[in-house]
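Reviewing the structure listed below.
With one protein chain removed, the remaining protein chains of the complex are shown where they sit.
Just so it is clear, A, B and C label the chains in written order, and each chain counts residues from 1 on its own.
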Amino acid sequence: MWIPEGIVLLAAIIILLTGLRLKNAKLLAGLARFSLLLTMLATILIKTYSWKHHLDTLISELWFMDHIAFVMKLTIEITAWFVLGLGVHYTQHEDIGSGEYYALTLFAVLGMLIVASAAHFMVLFVGLELFSLAIYALVASQCHISIGIEAAIKYFVTGALASGLLLYGISLIYGATGQLAFVPLMQDLGVIANGHSLLISFGVICILVGVAFKLGVAPFHMWVPDIYEGAPLSVMLWIATTAKIAAFAILVRLLWNVLAPLGSIWQPLVQFLALLSILVGNTAAIAQSNFQRMLAYSSIAHMGYLLLAVQLNTESAWSVALFYMLSYVIGTLTAVAVILLLQHKHAHIKQINDLCGLHQRHPWLAFILLLAMFSLAGVPPLLGFMAKWQIVQMLIEQQQIGYAITAMLLTIVGAYYYLRIIKVIYFDDLQPLDPAKPNIYPPALLAVQPTASIMAALCGGSLLFLGIFPAQLLQFCLQVF
Amino acid sequence: MNLLPFALLALSAPLLGSLLAGFGGRLLGRCASHCLAIGLLAVAWMCSVTLLYQMWYQHAPALDWMGYNWLTSASLHIDFGLLIDRLSVAMMMIVTSISLLVHIYSIGYMHDDPAYQRFFSYMSLFTFAMLILVTANNVIQLFFGWEGVGLVSYLLIGFWFKKPSAALGAYKAFIVNRVGDFGLLLGLALLLYYVGSLNYQPIFAKAAWIAQQHIIFLHGHSVRLVSLICILLFIGAMGKSAQMPLHVWLPESMEGPTPISALIHAATMVTAGVYLVVRMSPLFSGSPVALSVVLVVGATGALLLGLIGLVQNDIKRIIAYSTMSQLGYMMAAAGASAFSAAIFHLISHAFFKALLFLGAGSVILAMHHQQDIRKMGGLRSYLPITYITFLIGSCALVALPPFSGYYSKDAIIEAVHLAPIWGGHYAYICLLLGAFVTALYTFRLFFLTFHGSPRFDIDKEHLPHESPWVVWLPLVLLAVPSVLFGIVHVQEFIYTSPEGWLGQVVYVMPALRNYLSDWISEFHGVFIATAQAVFELPFWFTIAGIMTAWILYLVKPSLRAKYIKPDNLISRILRAKYGFDSFNDSIIVRGVQSLSRLFYHIGDMRLLDEGIVNGSAHRIKQLAQWMRCLQTGYLSYYLFVMALAWVILLATWVGWF
Amino acid sequence: MLLKEYLPIVVFIALGIGFGLVPLLAGFLIAPSRPNKAKESPYECGFEAIETGRAPFDLRFYLVAILFILFDLETAFLFPWAVSLRKISSLGFFSMLFFLGLLLIGFLYEWCKGALEWE
Partner (left out) sequence: MIGLSHYLSVSAIIFSISILGLMINHRNLITLLMCIELMLLAVSTNFIAFARYLHQPAGEVFVFLILAVAAAESAIGLAILVLWFRQHHSVDVEQLNRLKG
């Protein structure tokens, strides 16, 4: 039952120790990715095994083996595999691809996998801290770059505050019910759902704040832009995709597997957070000139849309939220993949304007970026549109038409900054970085990377494909909950 | 045999070709790009051939494939589905064949163009969109294809977008088509509202019910729903098929490269309107009013637009006006419920009109992009292959037996002659006169271009010479069906039943079946029909047209100067193109402009710009800046905000409690 | 029942925040602020300041302290384990061995990395 986690742990240790002597980043990355492949395989095998033998979905009150755990784990593993594969050249080039880097990423994956299966507050807490701490360290992995360290400190301190609040909430819930394991706790909460005490409400709110921080939802979003901008690009991708999935897994576990009976407490709050997030994310992104920072605000807005589905607290709403999460992750992965491919030695892509005329130099990459931007903006027929559409439809079905309209209006506001990138890559002219070196334009390939290019194309293609044929994925998401 | 894989392959191959040529163009290089595009198109063509074979010889049943539900919102289902029946197969065949030949032709014609790969990409994309249009099993998908071909047409008319006239032509095409699309969309909306579905099958199943519905307007006037829907749909068809008065964009579209004029603006896209009317025949057959409108508009266009062709001097524009005139014939046939004749004329027209355009392109190449026929002449000896194929195309166009145009056009004129619907006589006269006009302008063009003495500066070093084989091969390949298509297929296609070969696909109003039966009973085999030509009026009108052209332009050009004053009323009217353009310019454009200026100053500047659009954009930008300022960068401040939000959440909850 | 017991806590939280914030805000709002150079310079018996008041420690102290804290706290797990060793089965025993093994790997890592050497 713990084989996937065991593989990741073992691989992390091996990489940590071999990394002391071995300096070949490519080899280490290959090892890490290979272990992730094994983990995926193990996850699937265990799932099929337990499904065939009708094993219990709960193991000793600590460990879930249900559909949610399976889907979350698999998504985390696949995303992690993509993130590692896309970042190989970048980490090598930025000189951060040491053994520690890959060991930390695997520790982070380990923490995320634990979180996805956690059926007990202790397990959840340990998993959460494991991946958070690993990511704090990863953000600071470029130890000579000042803003990286600054980002790490900010992330660390705000994250610690959020964990403190989360723990405080857990302690209050524990005090009110005497339970730390999810299944009995949910039963108890179901009994007292109507006559809950202030203690429980406080606990729920504190937990909500902790999770909202991890998701990067306004007003607990202040860390997001700074960390996205300051962190190395590959680590930023890590935070923007896998860590978000893990945060979503926590959200699912806590709000759906524990606090669902107390929906009356948290649903209005989540509504508020969702709308605020969409507003803050979409408007603040407009004023950004830094690509990573813009993506950060975009992620804040996307998490808002996600919460808009979550606040409905029905099975189908959670499925749609999962679908939205997947669409967001693939979209972000695609966008950052293109930028990762373009990090040239003399020409870092930091600002949006560095992408000027990308179409003229790399039409394919420009097209993939276009797909990503359209998908994130929610333009049909891409996956992002489908996801937004599902959420809006869900809201309308539940008679929350006001929210649906607000969300759509703010989507139009949000479309502005995505389209601006498309304008820059398609309609602006190339500008040489330096008049003395006319051959070097900002959008230049880091190196010819067939694997990473194929991965980027795969991500972009899946945005289009899943946008046109979303039914299977949607069906899959519906079966999870 | 399962037809589905072939249909899917036929659809996807051009899309793939387009993507490869478009995105991989630079990587692949010119040769690989066009080879890929042409190869994939050939695959699509083979698939179409297979489908046609199955339909024609094996009598395969129609395939209505509900592929995939993309989106559902209440009663609106947006599906991807295919309807492979005789009509769509015939259209697929035409689209892929002409497209394939035009692709090959473009290798030569676009040889020196820097945006070579882009051109091939657009053409394959066009083919894909057109195939989507004709194979759709629901109107949404049809609309998608409809807009798709419109878009590519816009892109291709403006292909040389640095040329102002090309850019303007592209604009004009785009805007005029929007007028048509407006009607189409309204029609579709009415269908969705009343039928509750946009798939052909439920729509047609409810056609009888729709025919009995009435819509009551403000003052109690009731209008038959079906007439309203059909006329709205026909407005869409008018836009796309360049029927009067929405024809003004087609001459301008000639600014695009010539292969495009052949593919899009002669053979395929412009016939989409005819296709729409035929496809929607169960609806149109429920409304005699709509049929009459189609008939009258078509016939009027057939005559009047042909007349304009007489005074044009640009080789491509003459053929463009002839296209509009021929589209009028097709529409008239559809209006007379002779749907098979309409489609048959569509097919034969596609062959010979593509041939004429490509021939014109060959001439233009030889003349170094000189398009004015007054500056040509005597090209017969320089361009022998072009000359012969152009002659074949011209004969087919003017409907001389035994060329293919004869059978289709003769069937149309006869059907319209017999049709017992309102406007039938008028239409018949128009079409008859149209035959004379067609012959006149076609041979005027032909004689001025190929006969007589050269009116260009003969440069001994650079004599006009025949184009490379990639250019003339498609001409030869197109000349074959231009000659043979009619004689071989006319009997089975048109004269088997009142519906013709299309059979179950189309639906004819019961009241009109009798006349159609009479019409087909007059046919006694191809050879008799061919021989009978001499006893029929249209033939002599055609001969008269040719003779007139021969005398006026070849034998005694002086007669022209003597009898036709350049500034007499008729030629002034014709030259002004009946004033459509100036009407549009002075009344519509200027009216709209002054109206919009009014709105601009009052509504836009004050209300919308300052208030809503710019205002909101400005507000949002302000908000964005403000949000930015909130992100101060100070850690203590972040922590403060977090803690404050936490406290507020707690406090709100206590307040609620 | 717990609710009533807990209500004071809310009051305390409010008070705690209030106590912290009110004097700060009061000072910020009420106190006159007319800084000048003399006021802002650190006071050191009338001399110019020689160095900052906070003399930095050697970084190596921090490193050792960090490592000490880590291993010290992890060993805290040994106490409850040792107390209840009889009650927990061999699974408990081997779990702790596994845990110690992980600690050992961490120790090996820092040793090889040279974190334990003073120079």
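In this text, a residue touches a chain if its C-beta (ideal position, glycine included) is under 8 Å from a C-beta of that chain, and two chains touch if they have at least 3 such contacts.
Not measured: the values here are computed from a predicted model.
Asks: Going by the stated contact criterion, tell me the shown chains that border the hidden chain.
Replies: Over the full assembly, the chain not pictured touches A, B, C.
Asks: Looking at A:74, A:137 or A:458, which makes contact with the chain not pictured?
Replies: Of the listed residues, the one touching the omitted chain is A:137.
Asks: With respect to the chain omitted from the figure, which of A:85, A:99, A:230 or A:381 is a touching residue?
Replies: A:230
Asks: May I ask you to list the residues on chain A that touch the chain which is not drawn?
Replies: So the residues of chain A touching the missing chain come out as 121-122, 125-126, 129, 133, 136-137, 140, 143-144, 146-147, 149-154, 156-157, 160-161, 163-164, 167-168, 171-172, 174-175, 178, 180, 225-226, 229-230, 287-288, 293.
Asks: For chain C, which residues touch the unseen chain?
Replies: Contact residues on chain C toward the absent chain are 5-6, 8-9, 12-13, 16-17, 20-21, 24, 56, 59, 62-63, 65-67, 69-70, 72-74, 76-77, 80.
Asks: Pick out the residues on chain B that sit against the missing chain.
Replies: 628-629, 631-636, 639-640, 643
Quick note on the criterion: only the chains that are shown with their structure count from here on.
Asks: Can you name the chain whose C-alpha mean lies closest to the mean of all the C-alpha atoms?
Replies: Chain A is the most central one.
Asks: How big is the gap, in whole Å, between where the Cα atoms of chain B centre and where those of chain C centre?
Replies: 77
Asks: If you average the CA atoms of chain A and of chain B, how far apart do the two points sit, in angstrom?
Replies: Roughly 48 Å, centre to centre.
Asks: List, in ascending order, every residue of chain C touching at least 2 other chains.
Replies: 10
Asks: Could you list which residues of chain B touch at least two other chains?
Replies: As it turns out, chain B has residues touching two or more other chains at 654.
Asks: Quick one: in the complex, what on chain C touches chain A?
Replies: By the definition above, chain C touches chain A via 2-3, 6-7, 10, 102, 105, 108-109, 112-113.
Asks: List the residues on chain A that touch chain C in their complex, please.
Replies: Those in contact with chain C are residues 13, 16-17, 20, 175-176, 197-199, 202.
Asks: Over in the complex, which chain A residues touch chain B? Could you list them?
Replies: 153-154, 157-158, 161-162, 165, 198, 201-202, 205-206, 208-209, 213, 219-220, 222-223, 225-226, 265, 269, 280, 283-288, 363-364, 367, 381, 386, 389, 393, 413, 416, 468-471
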